[in-house]
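Below you will find the structure I want to go over with you.
Every protein chain except one is present and positioned as in the full complex.
Per-chain residue numbering starts at 1, and chain names A, B and C are given in the order in which the chains are listed.
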Amino acid sequence: MKERTIWEQIADSFRSRSIWMLHYCTGCGAMELPPTMTSRFDMERFGVAPMATPRQADILLITGYLNTKTLRRVIYTYEQMADPKYVIGFGSCTINGGIYFDSYSTINRLDYYVPVDVYIAGCMPRPEAILEAFNYLMEKIRKGEADGWKRYRENYEWYKQNQIRSLGEVYVHDEFHE
Amino acid sequence: MGEVKLFFGPNHPGMHGNFSVHMYVEGDIVKRARPLPGFLHRGFEKLMERRYWYSNIALIPRICVPEPDINEACYAMGVEKIAKLDVPERAQWIRMIVLELARIANHLMAVGGVGGPIGLYTASYWGTADRDRILDIFEALTGARVYHMYIVIGGVRKNLTPKIEDMIWKTLDYIESRLPDYENLIFKNRILHSRLKGRLLLTREQALEMGVTGVGLRATGVEYDVRKVDPYLFYDKVDFEVPTATDGDAFSRVYLKFKEISQSIKIIRQALEKMPQGDKVNVAVSKGSALRRIVPKGMAYAHIESARGEYGFFVVSDGKNKPYRVAVRGASYPQGLYGIEKYLPGTRIEDVPLWLATMDVCAPEIDR
Amino acid sequence: MAAYKALFNLVVAFFLVLSLEGIARKIMARIQRRIGPPWYQNFIDLFKALSKHPFSNGWIFDFGVLMALGGALATAMIIPMGSITWTPFPNSDNFFVIMYLFAVGALGMAMGMVGSGNPWASIGVSRALTQMLGYELPYLIVMSSVIFFYKTASIHKLIELQRGGWNLLVMPLGGIVAFISLMGMLGKKPFDIMIAPAEIASGPMVELSGKYMGLLHIMHVFSVFVEISLFVDVFLGGGSFGWYLVKFVVVWVLAVMISSVLPRFRIEQMLKFYWGVPLGLAFLNALFVLLGWTL
Partner (left out) sequence: MMSSMNDVVKSLEGFNPFIEEIDEREVKVTVSPDRVIAVLETLKANGYSHLSLMTCVDWIDDNQLELVYILFSWKDGGKFIVSTRIDRNNPKFFTVKELWPVARFYERELHEFFGVEFEGNDDMRPLFLELWDEKPPLRKDFDPRDYSRKKFPDRKYEKDVIKEAKIFRGEING
């Protein structure tokens, strides 16, 4: 890995302590996010705050299974986010398909389509596990190891190829996307 | 000013779950709206055909996330109806307690959750935090916070110990003591009245024609509750009321949910008192492994009153070790698809998240 | 000397408001029964936003953001902080100058955000401008009665003329109306209609990424400084630098506590609200001032 300059190190330490996550519930793991956010576990004390649009967000939470229809939107969303951006995959469904391993509409592994920095195991992960994952991600960012966004840029062709293999077409066709 | 196309979701903070409404907007008024479900489609009905009768219990709680126990209960009741199984009496009472606890959890989240669309975040913080107390009971009883897999075919998985009973009593007291705070914070707030009262009106005829069940129907003044009309478990043996309102607007729907919390507390207390003691909480499923159980030929429809309305499982068996077909009636199917198309045009942009919140449009059970 | 004082204004505004915003998050957290982020969280957020690699949406967008920041910076530079000692430009701290300069920032933001081409942003901007129309009307009526009463529009002279008693006590109706308008200016609930995340996906900010977000956050910081300083100077009688800071903090904390237990209005309810009781009270206040019935 390349040495980081001093400015990059400072920027990384800021990035690690202010994580804005995108408020996008892609799957059922999102059910444990409200307890994590609210009074009992209170993830705002670590600097993690929900954000409304992908433009402002630093981190994309893939909360559980992804079906092909959502995966198209997730790829849109991921590409709309500003660098540096990070991805957390929630639950066993993002790791190897989990309980939906034989479903005709859900994907089996997430890092084939978008780069993932941290996976959380479990179905569904408990709030403690989510907080632990956030802390782990912060540690990774501080050390400069969370480089999924660079990998996506370097291996763009490979990711696109995988996306097209599973989705047929990444672009969304409906009355709103002419 | 011409029509503007706007996405409401799937990635929008006002959206509950992963669902999308495409709107054509003129000024602030919605001219046309089109629901776009399917972001959470996992093909449950196909997957259930590929798994054994018993292993489906692990799969189906995932159909509906906010209140997963109704799935297991419905499925188990449907299978018991086909197989003509007699469930031990204690297990029935325990099922009732679990279902009502799940209803309280869901309603706390929904009542607080109405704070999201209108900006009263303190309410949603309180609601979610108090819901966690109920999740603690579930964790002690079943070992899991959200997906319990506790109600199984022929009973429940484990017995309710006196220690957990004690915990339930204490938690109910706590939640009852919190209710006045919610009343003061949410239902006595005049800005909230002006936001919710008289908005998103549904008349009784419209609600019945649309096929809405649950709070959306009861807010129009009829006492239609599956627990009363078609009693399952022992709901005919406990004493409770079905709160109704006559306005049919967003406010009365939220307020009814709030009132149902105290009714559920009442039901659980009665159930804890009336429950017979004993260790038998499930019937022996079959000789050998539970996975090899065979259910005789037949079909049945079992439905219960979930927090959002009538929730049903249609189970078909062809006499083998796997279900032949399972179809799910999501409680929010009518209001989530037909209701959005028919009743959102003419409202304002701000009312769209309110429709989703007060009518309880739950995306995973529509998509399955 | 004036240039140093103006620079000092900016430094105070930046550190004061950013830490107060952090404290506000802490207060909200306590009301919601949780711990909340550390008070310096907003500094981290701001520097992180500035360290990101943003997207631009064309030159109108870029120019709008810069214009918004410039307008707010210029206004913050000429605001007096409590007394003549801390007034950078004693000859030009006229109320009307401040209002006009302040409008440049708001218009710049509107231009840039509409330039992003996102319909949510357009809706948010139209709401923000409607809201300006709502709160400015009672506010300006109160301010003009104040100016009529003291026969001057210079802020530091207004501060000096309040030696005998705070303006809030001299004309309590006007003070209350100005505070209600201040809530709308700050965009605190129940008047956070233009950002309303659950309705219009945070409105004007919807397309802002990275550095643009950071720049607009700085602009917001200076706007808050200008708005609260005006209220403190005109209605709470300014005072020495220490007193000024204390009054500033008190006004801010009060606004935060009110906003944390209220839901937000709809846009037409907001207009109805501002053009109802506050506008009536403002006119009544003007009438009292004309008739000389002040306390």
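Here is the rule we use: contacts are C-beta pairs under 8 Å (C-beta built on N, C-alpha and C of every residue); 3 or more make two chains touch, one makes a residue touch a chain.
Bear in mind that the values here come from a model prediction, so they are computed numbers and not experimental data.
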Partners of the unshown chain among those that are drawn: A, B
Residue in contact with the excluded chain [from B:Glu67, B:Glu100 or B:Asp367]: B:Asp367
Per the touch definition above, residue among B:Met15, B:Val30 or B:Leu47 touching the missing chain: B:Leu47
Where the missing chain touches subunit A, by residue: 68-69, 72, 95-97, 101-109, 112, 162, 165-169, 172-173
Residue ranges of subunit B at the interface with the undisplayed chain: 37-38, 41, 43, 45-47, 49-50, 81, 208-211, 213, 222, 224, 226, 229-231, 298-301, 303, 310, 312, 314, 316, 324-325, 327, 329, 333-334, 337-338, 342, 367
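FYI, only the chains that are shown with their structure count from here on.
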Pairwise touch network: line, ring, star, complete, or other: complete
Identity of the chain that, by mean CA position, is farthest from subunit A: C
Centroid spacing, where centroids are CA-atom means, of subunit B and subunit C in whole angstrom: 44
Distance from subunit B to subunit A - Cα centre to Cα centre, in angstrom: 29
Residues of subunit A engaged with two or more neighbouring chains: 23, 38-40, 52-53
Residue numbers of subunit B (touch at least two other chains): 5, 12-13, 125-126, 129
Residues of subunit A that touch subunit B when the two form their complex: 22-28, 30-32, 34-35, 37-40, 50, 52-54, 65, 67, 69-70, 73, 77, 99-100, 102-106, 123-124, 126, 174-176
Residues of subunit C touching subunit B in the complex: 31-34, 119-120, 122-123, 189-190, 192, 196-202, 260-267, 269
Subunit C contact footprint on subunit A (complex, rising order): 11, 14-15, 17-18, 20, 23, 38-40, 42, 44-47, 49, 51-53, 55-56, 58, 81-84
